[in-house]
Structure formats: structure tokens, C-alpha cells
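Heads up, one of the protein chains got dropped from this complex, but the rest are sitting where they should.
Moving on to chain A:
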Amino acid sequence: MHKILVVDDAAFMRLMLKNILSKQGYEIVGEAENGLEAVEKYKALSPDLVTMDITMPVMEGVEAVRLIKQLDPNAKIIMCSAMGQQSMVVQSLQAGARDFIVKPFQEERVLESIRKTLGA
């Protein structure tokens, strides 16, 4: 069973993602409310994949991706943000994210991205 860390400052969005992923048999190994917490939980939990919001307090998501990739160059991270402009997608991919999902998202789009990223 693949272990996933869900990072989003909104409890509602973490709940939505947990529901979608748990139904498909993924294990939600942890949750984080900001980028700094995400980095700490990545170190402690070694998840197979991270879903990462961008606009968060304390530390935003793109910076957290950079720090996680420094710790583990093979980290698999999918951005999940309402900020879908090209510059944000480019920054995320340059930081090391594997894919970018724009909110509001369709359940199938999330699952397709996760399957593709875990299979890569």
C-alpha cells in the first residue's frame, strides 16, 4: 500500500483528499498544514508521494518542494493549488514537482495524476 502525505492549510481540503485517496486503498500516512510542517513530516514519515498546496502560512508550497527535494532527490510531489497560472506551474516543476493539479479538481484527475506519478 502506497503511503501519502497530504499538505494543505485547509482542513476541508485535507478531508476531501483523504476521502478520495482512502477509497482507492492509499494509506494517508500524515497531514501537514504548512510547508515547514510538510518538510518535518517528510523526514519523519518517508511517504511514497506528497500532495502539496502552494498558498499556505509559515512556508509556502514551492519552497517546501525545494527543501524536500534537497533531502530526497527522488521525492514524488504533486502540486494541488488554485493558482494555476503558467508561472506558478513552471516554478513548481522547476522546484521538482512531478505534476500540477488546479483546484477545484475532479476526483479522477487526482487519481490519474497519483497513479502516473507513483508508476513513473
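Going forward, contacts are C-beta pairs under 8 Å (C-beta built on N, C-alpha and C of every residue); 3 or more make two chains touch, one makes a residue touch a chain; residues count from 1.
Convention: contacts and distances are computed from a predicted model.
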{"item": "Protein name (UniProt record) of the chain left out of view, among \"ABC transporter permease\", \"Chemotaxis phosphatase CheX-like domain-containing protein\", \"CheR family methyltransferase\" or \"Putative two-component system response regulator\"", "value": "\"Chemotaxis phosphatase CheX-like domain-containing protein\""}
{"item": "Residue of A:83, A:97 or A:110 touching the missing chain in the full complex", "value": "A:83"}
{"item": "Residue ranges of chain A at the interface with the undisplayed chain", "value": "9-13, 15-16, 55-57, 81-87, 102-104"}
